[in-house]
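Mind having a look at this structure? Questions to follow.
Every protein chain but one is kept in place in this view of the complex.
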Amino acid sequence: MNPLDPRIHEALDGEREASALPEELARAVRPLERAVALLAAHVPGPSLEGRVLAAIRAPAPRRGGRFVQWLVTPHSITFHVRPVWSVAFAAVVAVLTLFPTGHHGPDIGEREGIAQFVGRFPGARSVSVVGSFNDWRDGSIALEDIDHDGVWRATVVLPTGAYEYMFVVDGERFVPDHLADRLVADDFGRENSVVIVRPARR
Amino acid sequence: MGVRGAPSDAEVVARVLGGDREAFGLVVRRYEAGLLRFATRMLGSRDAAADAVAESLVRAYRHLASCREPARLRTWLYRIVANRCKSHLARRPVGDVSLDEAAPVADPTDNSAALERTEQLALVERALATLSPEKREAFVLKHVEGLSYEEMAAVTGERIPTLKMRVHRARESLLKLLEDHQ
Partner (left out) sequence: MRWWLGLALLAQPVVAQSVRPRLEGRIPNDAVPGVDSIVAVASGEGLPTEPLIQKALEGGAKHVTAPRITAAVQASLEQLRGARALLERAGDTLPVKTAEVTTVAWALRRGLPQPVVERVVAALKPPRAAALHAVADLAAHRFNVDSSADLIIAAIHDGLQRERLLDVSAAAAHELQRGHTHAEALARVRAELPNVPGPPRPTANAVGRARRVATPPPP
């Protein structure tokens, strides 16, 4: 194990201005920052509140009693996803914030955010997303299916705001994102999905 | 804080000690996300972490009167969970951190992120699992939970120089491991 330059530790410990680190040192620490960002993500699952309150309402258990046995029994949660269309279901996410430092993507301005578009389109030859963020111009935001598993994705930087959009499959078929929380009539007999892009920096 | 609808920790503790045990639900809701993440990173298993945190919160409720500084309830809770995790790890062979957990359940508002993070998170968790529990604890408290060294000292009972040394060694080990996987 090679000791790190002490300036890195000082910066990470808040004893030195991180932005003043030389570029090579800042670069060296980026894998760590990415790892921390992953580890800092919310751990999904049901709230423990009901479980804890049920326990404290019950009489104090005898040591090793049945309550402990119940408490340590794992509980599972299942999410049901409703199918949409015969060949496609899709989801979109307006991603909302950004790590304060260390991102290795594009520089993102104060009035910009990140939108992720994800859809499952098995067998599609091409998928793109069109909407009020790109003048409904097909092809400017192409989704990719890098590992050929039928899940197409694009992650883009957009100005903050609310936008309507649809997916375009194989250059001709408009597919709404029915799993999006926000839908609005498009006045052409269909529904657009709505994405709200929040500032990446806060 | 005194803001309407948001009693301070000290106020909540006073309510619970005054007989309003349901008010403990506020404590759970306020801190469970951080505690669960901390325990998950320590134990490498979401289920084991949920058990550890639930047990810790029940224990905290039963011993709430011994919380000398209710205003520092958060640190006190982390201390209980940290001890619980260490006990849990001590009952298993060294290094036996479960990493065979199922992929994270997709947050319905962020399923794309869950889709793409699973693999990378697994890699980072494996690297974290190779650290000793003490270094792992120090690293997670510092960088994942964002505690100050003073708070970490209150959680772990260790001196600040010791904690700094652990964090520094943890950073170096993790960077080396992550570079090896680049």
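Each chain carries a letter (A and B) given by its place in the written order, and its residues are counted from 1.
The criterion applied here is as follows: a contact is a pair of C-beta atoms (placed from the backbone, for glycine too) under 8 Å apart; a residue touches a chain by one contact, two chains touch by 3 or more.
Note that the structure is a prediction, hence the values are computed from the model and not measured.
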Candidates A:Ala11, A:Ile56, A:Val130 or A:Val169 - the one touching the absent chain: A:Val130
Contact with the hidden chain (one of A:Leu53, A:Ile114, A:Val127 or A:Val151): A:Ile114
Interface with the unshown chain - residue positions in chain A: 33-34, 37-38, 40-42, 46-47, 95-99, 102-106, 108, 110-111, 113-114, 116, 130, 132-138, 140-141, 154-164, 174, 181-188, 190, 192, 194, 196-202
Interface with the undisplayed chain - residues on chain B: 3-6, 26, 29-30, 33, 107-110, 112-113, 116-117, 120
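The rule we apply is simple: only the chains that are shown with their structure count from here on.
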Distance from chain B to chain A - Cα centre to Cα centre, in angstrom: 22
Residue ranges of chain A in contact with chain B within the complex: 1-4, 8-9, 12-13, 28-29, 31-32, 34-36, 38-45, 47-49, 51-53, 55-57, 60, 68, 71-72, 74-75, 77, 79, 91-93, 95, 116-118, 151, 153, 181
In the complex, chain B residues that touch chain A: 21-22, 24-25, 28-29, 32-33, 36-37, 40-41, 46-47, 49-51, 53-55, 57-58, 61-62, 104-117, 120-121, 124-125, 127-128, 140, 143-144, 149, 164, 167-169, 171-176, 178-179, 182
